[in-house]
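For this depiction, one protein chain was excluded, whereas all remaining protein chains were kept in their positions.
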Amino acid sequence: MIYVTRREVFAASHRLYNSEISEEENLNLYGKCSNKYGHGHNYTLEVIVAGTINPKTGYLIDLKILKDIIREEIINYVDHKHFNFDVPFMTNIIPTSENIATSFWNRLVNKLPSGKLYSVKLYETENNYVEYKGE
Amino acid sequence: MIYVTRREVFAASHRLYNSEISEEENLNLYGKCSNKYGHGHNYTLEVIVAGTINPKTGYLIDLKILKDIIREEIINYVDHKHFNFDVPFMTNIIPTSENIATSFWNRLVNKLPSGKLYSVKLYETENNYVEYKGE
Amino acid sequence: MIYVTRREVFAASHRLYNSEISEEENLNLYGKCSNKYGHGHNYTLEVIVAGTINPKTGYLIDLKILKDIIREEIINYVDHKHFNFDVPFMTNIIPTSENIATSFWNRLVNKLPSGKLYSVKLYETENNYVEYKGE
Amino acid sequence: MIYVTRREVFAASHRLYNSEISEEENLNLYGKCSNKYGHGHNYTLEVIVAGTINPKTGYLIDLKILKDIIREEIINYVDHKHFNFDVPFMTNIIPTSENIATSFWNRLVNKLPSGKLYSVKLYETENNYVEYKGE
Amino acid sequence: MIYVTRREVFAASHRLYNSEISEEENLNLYGKCSNKYGHGHNYTLEVIVAGTINPKTGYLIDLKILKDIIREEIINYVDHKHFNFDVPFMTNIIPTSENIATSFWNRLVNKLPSGKLYSVKLYETENNYVEYKGE
Partner (left out) sequence: MIYVTRREVFAASHRLYNSEISEEENLNLYGKCSNKYGHGHNYTLEVIVAGTINPKTGYLIDLKILKDIIREEIINYVDHKHFNFDVPFMTNIIPTSENIATSFWNRLVNKLPSGKLYSVKLYETENNYVEYKGE
């Protein structure tokens, strides 16, 4: 069993806002993260695939293929976009890092040609990140 | 002559858009950077001060004071904000890194208690940054 | 189950020294790490919390709250301090990274308002780090 | 149980090439990674050891000793070398990151004076890395 | 006057070897850097352009255009290549970082649509880099 990771970077905006509660409650809950026009990050995404090494190639998965899958399924939808307005698969989901990571997992989990998805790590800043393993 | 640098990080949104030209020209000029709802970055700001060492303190400038000035003059205005809507000193200025850096210079240049402002460096991503020295 | 990480940085001194063995044995055991006046590091601390996402907030835990807990329980006690002299909860404990990490775990494990403590990672330098998971 | 990590960096060349298939198939499979004269990386290696803390020393393992073992068993063989020509323990093994990491594991697994080998992580670039845990 | 920087990363091999002196002298001069089959690095290249801000765009130079120029003139020639064998513009030039940086400068200096080339920085490792400003 080997674990292979591909890292991608994208720039996006988000606003933390729960439409089912009042403005005041949102402000209490999210503070400056609920500012009206949103703010943004250079998100760093790591996708970790687990499996066995193919003896012919020496690869678990060709990282060029993994990169292309991540770009098709995720980066093209979120890079230079606003999570609250532009991303169809995040509609009605509060774009916390926790929710973004689980949404990304769902986008990728059935798309891998070899190995299986082990983890999605999402760095919002150099100080804050989340990890989801599908458990 | 010594150079002292303080680094700060903030998260903000921006949209590259010149209101004096058409939507189509904006799209031609700025590509995905002109997407309607904007996108964001974890900006890294470095402020470099030049001067001589005070023999009593061994400091050119107390970095705690420099940090406080940067926060009062800049970070409080831009962190978790949208450059196109929320930042009074950027009104009617297209928020490219070039323009943001020169605006930051203007905010700081007369506020230093010792030394003089030498450079403002602004990293938009790990691959793109600008520097302005007031020349 | 999601994992959420908060990273903090602090500067501290330590000296590796076991008072129950001779100076010579200490020197043999710890080399330059047992130099009399100590030396220091910019320690990087990562605190990882595991749990489920609260559907109302989209958070496992508000990272602002986690940051405040880490600062109250740890950073305020160790930042700009000397582990061998200044830190009450490290008295009579040799301040290796292993022992610091387990002491930090004990400070935090019962203080979290949601989720449970999963891991404490402590980077002493860019080349050396330890992780403790309470096992 | 504590986990202790030592990071080392080395510079090496490799060429991805399976001698049992045609040039054309190699090109299809590996693209520019199979260019004839090879290319290289600043590889970053992390070796993670797991075990219990020795109460006398406060160490799981002295990182100076771990560093020496990694240098003797690995770095001296691969630093400033070409994996396809210079590394005896990689003969007839396609030098993908997956195969290099498992070869490194085999070099180290029986050489530790305390604790047991938990993981070998190998970063080929800032965007690509693999991990092997001997499973 | 503003300075704009674009960073690119590429992986390449090189061997330090002066064909006009003996093997032994090469070994004396370059040590392990002259090993026969070469070794490699993840080189980091920073290209810095200086000039004035275009008021219409807020740009000195569109970084997408700068990126494309760097890729066309440099990255396509050196990425996943061996400097001693594969790079036409480095023929008969010993591929030290100093010589690579000045060669890159020559490739770029007349290709910029706006601003002028100010500096080429080349990081061979995290510990070693060179800068050339055309002086």
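Each chain carries a letter (A, B, C, D and E) given by its place in the written order, and its residues are counted from 1.
Note that contacts are C-beta pairs under 8 Å (C-beta built on N, C-alpha and C of every residue); 3 or more make two chains touch, one makes a residue touch a chain.
Remember, predicted model here, so these are calculated numbers, not experimental data.
If you put the hidden chain back, the residue from B:G58, B:P88 or B:P113 that touches it is B:G58. Mapped onto subunit E, the interface with the missing chain covers residues 16, 18, 21, 29, 31, 93-99, 101-102, 126-133, 135.
In the full complex, subunit B touches the hidden chain at residues 1-8, 53, 56-60, 62-64.
Think of the hidden chain as still there; on subunit C it touches residues 9, 11-14, 32-33, 35-42, 79-82, 84-86, 125-126.
Rule of thumb we're sticking to: only the chains that are shown with their structure count from here on.
Residue-number overlap of contact pairs with A-C passes half for only one option from A-B, D-E or C-D: C-D. For this pair, subunit B with subunit C, the centres built from the Cα atoms lie 34 Å apart. Across the assembly, subunit C contributes no residue in contact with two or more other chains.
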